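Please see the structure below; I have some questions.
Apart from one protein chain that is not included, each protein chain of the complex appears where it belongs.
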């Protein structure tokens, strides 16, 4: 600080406290709702303090779910989300790191074309090609499968660019020394480049895991079988029911469960998360 | 142990830029040859072609009699020491030393024994389990050397290995490299742009300029009889004084010029052969104002402006001179120290 002004410091803390309250309050309210019995939502004012039904509600949602909403138990949907998010994160990292390797460490015809083809995926989010992509997945028989949930989302220009950028900063001499030491392209990649990329891989993994977990439109399109519902899309079905049936307590328990894994990842891997976020957007 | 043989080696980049214009060079078994020249002269490119890191456009390179043009770096059985050391940052020192041997399928006991031996010679045994980033510049340099010697290759290739070190350490490592190379007797090619390093290390010195070899020879031969103006200017510090012969003709003692071969356009005189008193034998007398005196310790460098020939002459004087700046000075260029050059070709005459 340039100078010490107690009032300004007070104001600073006030701003931040208000900010934190705004950010946290909706989640707090949802959590409180998830600890009450369903009868507590009949009157006009929602509860603001915790109720006694925390364990009942979460247990019920995890194990049996809401049959009236046509959604499976939450634990199943969470498993589906986990499989989808992990496949997307690992898949994106795997195919991006090897394509970046090809682009940086080899020269071959159509190299530039390949680079631009990958670049184009930046400009084609699922939202702008919904129906034809759905048709392709349907024609390939990938509806209602983990493959259909994950594989079409695995192409990644940002991850490829991040690795390309990183590889360009690795000194040329390292590869030359490895070649003199008798390492071919596969050995060099496995023994030298991959271990050097560890931090980048970890940071990217955090971002991509979240990306995979929060997907909504895509699972909505390709799954009709409740067996493959992900938690984030399943929750919408639960919420639709809650408006007619006052089952807010159960719906909010599912909401909290749906948020928990990626939020914990952000909080406990904050350093990697910030690195991944800032660097993928460069 | 091997000879290295370069015949008509050329390098032209895809864009048409030529980096090396036909180099012929034979390197004997166990010899340490230094390639020296200004940046962009093609010396590093040539070394990297020997290593197999650059393709050869024309000509052949043979190691121990085998043409290696099409061989991968690993198949050439050479080891290279890089300017930035290129140590694998995630591996321990031991891992760095072992990597090349493992890739070659060397038996475990053999690896351990060779690593221990190399570490002992280079005095890096205490650091074997450290990572490169925990080492000082000089220690990293030793590890880079170690990585080369454990392999027992046919040849060592050094690409400006000392230029990332400070002056003092550079001097020490230079002596150590020389000692090590003599002990191991491994054929070596060493690239540097530092002429002092080149002079002190080389069995034979190769001066390169603009992709061509200017001169090859023992360091002292190059100093005593530079084959061209370029070599005359590059080898020796401070550099040789060069005079246009016509400017000297009217000076006292100009008869000394008569013995020079026909066609001499430029006369070179080393700063340390300029005499401050009239010596025996014919010499040309010059007079000038001392512009600057650089005391370097055992000797002094004088920069003298000579109005008559409109040129600053550098003189290396032994000991302490007692001279002062801005005073006038008479000095002599002895005939015995003349280096005659042709003005058009830049080549030495006789």
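Letters are used for the chains, namely A and B, taken in the order the chains are written, and counting of residues starts over at 1 for each.
Criterion: contacts are C-beta pairs under 8 Å (C-beta built on N, C-alpha and C of every residue); 3 or more make two chains touch, one makes a residue touch a chain.
In this section, contacts and distances are computed from a predicted model.
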Open item on the list: Suppose you had to identify the omitted chain by its UniProt name; would it be "Ethanolamine ammonia-lyase small subunit", "Cation:proton antiporter", "Quinol oxidase subunit 4" or "sn-glycerol-3-phosphate transport system permease protein UgpA"?
Closed with: "sn-glycerol-3-phosphate transport system permease protein UgpA"
Open item on the list: Out of A:66, A:201 or A:265, which residue would touch the omitted chain in the full complex?
Closed with: A:265
TODO: Can you list, in ascending order, the chain A residues touching the missing chain?
DONE: 1-3, 5, 8-9, 12-13, 15-16, 19-20, 22-24, 26-27, 29-30, 33, 41, 44-46, 48, 94-96, 98-99, 101-108, 111-112, 114-115, 117-118, 120-125, 127-137, 151-152, 154-156, 160, 168, 172, 175-176, 179, 184-185, 188, 210, 213-217, 220-221, 232-233, 235-236, 239, 243, 246, 248, 251-252, 255, 258-259, 262-263, 265-267, 270, 273-274, 277-278, 281-282
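We take it that only the chains that are shown with their structure count from here on.
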Open item on the list: Suppose each chain is reduced to the average of its Cα coordinates; what separation in Å results between chain A and chain B?
Closed with: 58
Task: Touching residues (chain side chain B, partner chain A) in the complex - done: 51-53, 72-74, 78-80, 82-90, 99-100, 103-104, 147, 151
TODO: State the interface residues of chain A toward chain B in the complex, per the touch definition above.
DONE: 171, 173-174, 176-183, 187, 191-192, 195-196, 198
